[in-house]
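Please see the structure below; I have some questions.
Heads up, one of the protein chains got dropped from this complex, but the rest are sitting where they should.
What follows is subunit A.
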Amino acid sequence: MTSLKRSLVSDPYASNISSKVYVRSTKAGKVQKIVRELYLRQDIPCSSKLCTACLKNAPRDASGILAPFVLSAKPAGTKKYTQGHYLVPDTNALLNALDLFEQKSAFYDVIILQTVLEELRNRSIPLYNRLIGLTKSEEKRFHVFFNDFRLETYVTRGEGVSINDRNDRAVRRAVKWYSEHLAQAVKAADGKSGQVPAVVMLSDDKENLKKAKKDGIDSCSLREYVDGLDDANNLLDMIAVVKEGREIKDTKMVQKVHKDYLTVSKMMTGVKNGTLHQGIFNVTPYNYLVGSIKVPAFDKPLMILGRESMNRAVHGDVVVVEVLTKDQWKEASTKIIEEETINKDENADAEDGEAVVTEREQRALQEEVKRVHSKTSEGRAQPTAKVVGVIKRNWRQCVGHIEESSVSKSGKPQMVFLIPMDKKIPKIRVRTRQAAEIVGKRVLVTIDSWDVDSRYPVGHFVRSLGDVENKAAETEALLLEYDVQYRPFPKAVLDCLPAEGHDWIVPPSTDDPGWQDRRDLRHLQICSIDPIGCQDIDDALHARPLPNGNFEVGVHIADVSHFVKPNSAMDAEASIRGTSVYLVDKRIDMLPMLLGTDLCSLKPYVQRYAFSAIWEITPDAEIVNSEFTKSVIKSREAFSYEQAQLRVDDQSQQDDLTLAIRTLLTLSKKFKQKRMDAGALSLSSPEVKVEMESETSDPIDVKTKKHLDTMSLVEEFMLLANTSVAAKIYSAFPQTAMLRRHGAPPKTNFEELALQLKTKRGLELSVDSSKALADSLDTCIDPNEPFFNTLVRIMATRCMMAAEYFCSGTQAYPEFRHYGLASEIYTHFTSPIRRYADLVAHRQLAAAIDYEPIHAAVRSKGKLEAVCRNINVRHRNAQLAGRASIEYYVGQALKGRIVEEEGFVMKVFSNGFVVFVPRFGIESLIRLRDLAEPEPEGVFDAEEYVLETKGSREIRVELFGKVVVRISDVLEEKTGKRVVKSEFVKSGGKE
């Protein structure tokens, strides 16, 4: 009979075919045997500019274009390899020190093998993504060589050989082949053998290095290699802490400080049958020993109390928890506990015999347990849990500074503690040689691991940002903390801009294809109203009376979707950035400036492309009809809010433009009234403006923003536009419209605030509907204190859910509601220059009006959901970054000054209270021990929200009470930071 088996002997192509067999388990639990055939080739090029043979045989793509060779003909040399060298890193070298490879000072001409790339992808996706970014950058000259597809470098696994060993052998084989191949190439070009660059394998695996020596391959460990480079000291710090040397320690019993994690299968089984729960671990902002986790099974988040229960989970990780038995449930914390204070003066080097919970921590926790029996929910025990395993770590690079007390002044390598800027992340142990130099600087570090036997996580140093007080360093630190992409736009993105650059104009002739389907609205009296100094003008308005007594009102938005096409590099970059970030003195743009401030911006006196929404409105602000169209406009004037307000108020001005603005103003007032009647909320965030000296950009003063009528004008019409567009794109794309919703807050969020208002002021807060809430907020006034109402609104804002972008197919229609605006359906449409969501809405609207066919990317629900997730995160980060920037500047504005200001008590703890100062828009924490030396004894009445002190100083503060604080800036000795410090002066107002 003829054999059915693929007989490799008789097949002429047999040596070129190989197969891989493995087992794949699907999520549903199916287990499949997968067989993949591999066709091995001989024409995969080595990509070295020295080699002409590969150039001849290299495969070309469909258009006949050859991928250019990357590796340079004259690569850099080191002390050891003077004739130049190419580097071939092993997987562990990349895992431990990817930051090193990203350095500009060394590590060029690197060959990344396919085996190594795939192993890296299986181990760590973020590192893999970073490596791919490196390979795409042209200046670093990284080349991915597909050694598993190339016949000469393909290695089969022997019997009983592990996958790791096989991969190591593949790496060695590839290195050997490369050196032989290059030698041949140089010989063919009649070069001397001294010119052949060495091919060096970098690995931290001792076995691999030994075998490489036996095979006669150039190899060295990372440390050795880095030693041979200039700038070795800096670079050596960046190598992550490796686990070697642990074997020696094992002989004396390594004391397990934390509990081991459960195995993955145990955790999965537990989650599936409901005994364990999975969720994202959060640390509470005021108390670093208390964490919480929201799981689907419980309404309220579960509490995780204490270091032992947290078991090495870091804020943001996806963890699995087990609920503790009822007798172990603890009460919610009313103390402020900061790691800095409790755990200072610890020895960074101490690695043995550490307890998880130090005495000081234990004491702090124990005082929690001594609770007076009380009626509030704070007194009752809440479900508590402990962490039993981590599914995914979300460690990112964090910014922080070295703890001074942990540094010894010698130049030797030592372990120091790094305190991250974000209080939710614990101290990190870092080994460095340059401790003395980087004290007092802001540095960037990454956490590498947190072992079972270590009290703190261990990490490595990436780079220094600059001195702590230095503005540039601080700004960079802020941007890094909130994960804002601030690097300049790469070349690929800039290539997407129109070639004419600043000379681009709207085509003058209306027959030009650019005019197709665009309406000519250049005759309309259009103007824009924006903050002072605004250059990226997104929106413009016009209004004119119609013969039938109604008004024609138009909102014109910059037509960004004309310039940013889907799936282009610029679109990808904008999608990742998600939004423009506004810091006090800087703006990180989502789109390149050419578009944002020139071509797309609706600047006055020039013609621009726009996307217009035009309504016919009765004088009573009823909408008769609406339409959307692409257009060309010419804005007549660009006003600032103040200028527009002045112009409206000035009765002598009677030209068309001013009349139009007045019409808009009256209509906007009517719209606003309608919204309020429907239950829209007017909530307050503390808005603060920092005035800066023009030359040095040093802040002079801080003022709260005044609210003008013209601001409401613009706001109302933007809301109208957004709502109309939302309805239109939803009707065209019911499954995939990009919308924005604001969920109704659950009653429990308001419980505490309602109780506080009732107890202190006898006021009712009704949360049945947004109208009820709005009305009851209106009644929360204090006749003696006008600011009280704003304070309550600020606190109410914090109880709200966050508004989020979503894809219409993922929610039912009732969920589309925007609670805060009391609108059934809403989206963001009016700021495409600074928000990616608006750009998507533009594309969808253009398809809805049949201007252009819908692009697949904007139609796919999966893609849109991913986009929504990203922009929600970016939006939040941008807000936080903006606030942090204001805080920093407020601190700077106060430099050297001492100001006494009025404030209001927002929150009361047993050992302190939080004061909100409206002038600066800041919240400061005043601890009992800050009041006087020695610390006065505090008596905390949890039900009446009153804190009284006895002893060295006697004060009485109550919630919502007015106090006077002295605000100054102080240089903290141990951190070298300048912080805003508030001192309590007295209760009551400033007389």
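Odds and ends about this structure:
Just so it is clear, a residue touches a chain if its C-beta (ideal position, glycine included) is under 8 Å from a C-beta of that chain, and two chains touch if they have at least 3 such contacts; residues count from 1.
One rule holds in what follows: contacts and distances are computed from a predicted model.
Of "Osteoclastosis associated transmembrane protein 1", "VPS9 domain-containing protein", "Ribosomal RNA-processing protein 42" or "Cell cycle checkpoint RAD1", only "Ribosomal RNA-processing protein 42" is the UniProt protein name of the chain excluded from the display.
Residue A:265 is the one among A:42, A:63, A:265 or A:325 that touches the chain missing from this view. Only one residue from A:22, A:39 or A:813 touches the chain missing from this view: A:22.
Remark: the residues of subunit A touching the chain excluded from display are 1, 3-5, 19, 21-25, 29-31, 33, 35, 157, 163, 263-266, 268-269, 272.
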